[in-house]
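All protein chains of the complex are present and in place, except for one that has been dropped.
Labels A and B are assigned to the chains in the order they are written; within every chain, residues are numbered from 1.
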Amino acid sequence: MSTHTQPHARHRIGLAPLAVLALLLYAAFLIYPLVQSFITSLTNRNVLNATNAFIGFANFAELVHDERFLRSLGFTLVVVLFVTVVSNVFGLLFAMLLNGPARHYKIMRTLVFIPQVLSGVIVAFMWRSILTENGLLNSVLQGTGLTQQPISWLGTPELATLSICVVVSWMTIAFTTVVYTAALQSVPAELHEAARMDGAGPLNRFRNVTLPMIAPGTTISVTLTLITTLKLFDVIAVLTGGGPANSTKSVAFYLIDVAFTSNRFGYASAIAMVLLALTAVVAYGVTYLLRRREAHL
Amino acid sequence: MSALLLNRTTRGRALAAWLVTVAFIVPIYIALVSAFKSQSQILSNPLGPPVPFTWENIGNALSRPDALVQTGLLNSIVVTVATLLVLIPLAAAASFWISERTGWVKSGLIALFALGLMIPPQVVLQPIVSLLQSVGLANSYPGLILSNIGGGYMSFAVFVYVGFLRTVPRDVIEAARVDGASELRVWWTIVMPLLRPATATVGIFLGLWVWNDFLNPLFILGPLQGQTITTGIYQSLGQYSTDYGQLFGIMFLAALIPVVGYLVTQREFIHGLMSGASKG
């Protein structure tokens, strides 16, 4: 017996050092920065003014009156809402359209999935070359006589916001299409067949068979779309740089701006806390609602 | 009659599918052909095919005096490979260890790691930069790699592994334990092979994310130690010396590895998403 207990005791510690190492790294590069960010949000830390004093919640009070911040919040909500709705609706439609049996459907799916493996920097540059004043879109519009003057796709606050919404949706649709395709392929064909036998029409089959069966996929797709859009940075940096006149700065972009170009670390951390709260509320809220819906369906 | 009708709807659907696909990938088509067209061709006829075909943009991109593409690709490979080499075994071991726990320890640890899934990287960026400065790893590759390993990517890996481990039958592992194998041995020779599909998912997605990452290389690595390919493109966008054609050339070279990687691992790629999507 004693010969058995010894190795047993040893293999009990076996993986603990690796797990602890993983936990330590995670604590150092995620938990600690998170706590640090909260502490800094209560200070006026600024490297360029060489200030670093505890000021309570004054940063948060300033946020409420900071027009640029409120504008970035509004912009972020518009983009998040647009991208989430558009990319999930079109993702599902694309997935149903491209989920065909023939071999060439596989080629189409392969092509449509490509944008998601490209970096935001590349995607934004590709689109910038299309959307500039003398870009493809304006030359097509003017060439076909649809417009006389070039349209300022990146130059007015409204159109620049729309451009960012469209470009991010384009990227995200590639991702949601994969998720919905995967979800659709996990629906057993017999279910559709059975519904058809019962005399259900296409719309009925979609509502009563497809939607409930892909509900877990919907949850994943919507949640991930929300989280990735909330932290959007690279597409904005390349496409508009936050302009014109700060109109396309997301909260995440404004946060980086305040931290790394105004060097107001304290204030930036307060923005970080708001972004974190926003993400948590949206992510957990939507997941909760969708999970409840899954159960109902 | 009905067969003919069916045939017609099938064909109609295929046509619609192709139209949508083609319209959707127009931007990619433009970027691709522009990499092989002269500056004037790009501006005068962006949609036209690359005729006459030219390698000049690719050549210009590769012969830049700052070797932006070559060093960028090399740096990206180093950062991505080093991150994955450390992160995958570490996360797999931690996940296996966690999945062997019970009660609040297990649920607490899972909740702790899940936290990282939703934290926007901007929120923790500045404190990470300060932390690395205080330990002398600021603006260095080890600093970037360590913050990749310890950050939100760890959460994703643990999330995938712990989820997958729920589906792994316990009896194989228990049998090995009864045979007196050490825990490390059980993990390495029994669990890791069982985890292979999860490892494929983790490797593919994290590889892609680390490769395409913009924020961390831009601020944690900075310009002094050279760029990754992603920040390198951003850098060249700000340079007036670069012409449009060359930029498309740089972008073609930068996108080559992820796109080819995606085409090769497509089955695992979609499978990874599928397991996530169906399990929830």
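Some notes on this structure:
Note that in this section a contact is a pair of C-beta atoms (placed from the backbone, for glycine too) under 8 Å apart; a residue touches a chain by one contact, two chains touch by 3 or more.
Convention: contacts and distances are computed from a predicted model.
Selecting from "OppB protein", "ABC transporter substrate-binding protein", "Cytochrome c oxidase subunit 1" or "Aspartyl/glutamyl-tRNA(Asn/Gln) amidotransferase subunit B", the unshown chain of this assembly corresponds to "ABC transporter substrate-binding protein" (UniProt protein name).
Of the listed positions B:Y141, B:F156 or B:F252, the one in contact with the omitted chain in the full complex is B:Y141. Summary of contacts with the chain left out: across A:F29, A:F69 or A:W153, the touching residue is A:W153.
Chain B residues in contact with the hidden partner, per the touch definition given at the top, are 65-66, 78, 82, 85-86, 89-90, 126, 129, 133, 137-142, 145-146, 182, 184-185, 188-189, 219-220, 222-225, 234-235, 237-241.
In the full complex, the hidden chain is touched by chain A at residues 18, 47-50, 67, 131-134, 138, 149-157, 241, 243-247, 259-263, 265.
In this text, only the chains that are shown with their structure count from here on.
Separating the centre of chain A from that of chain B, both taken as means of CA atoms, is a distance of 15 Å.
Residues 13-14, 16-18, 20-21, 24-25, 27-28, 30-31, 34, 43, 46-47, 89-91, 93-94, 96-98, 109, 112-113, 115-128, 130-131, 146-147, 149-152, 154-155, 158, 177, 180-184, 186-187, 208, 211-212, 214-215, 219, 230-231, 233-234, 237, 244, 247, 251, 254-255, 258-259, 261-263, 266, 269-270, 273-274, 276-280 of chain B touch chain A in their complex. Within the complex formed with chain B, the chain A residues making contact are 4, 7, 10-16, 18-19, 21-23, 25-34, 36-37, 40, 94, 97-98, 100, 102, 104-105, 108, 110-115, 117-123, 125-127, 129-130, 134-136, 139, 170, 173, 178-179, 181-183, 185-186, 216-217, 219-221, 227, 230-231, 233-234, 237-238, 252, 255-256, 259-260, 265, 268-269, 272-273, 275-276, 279-280, 283, 294.
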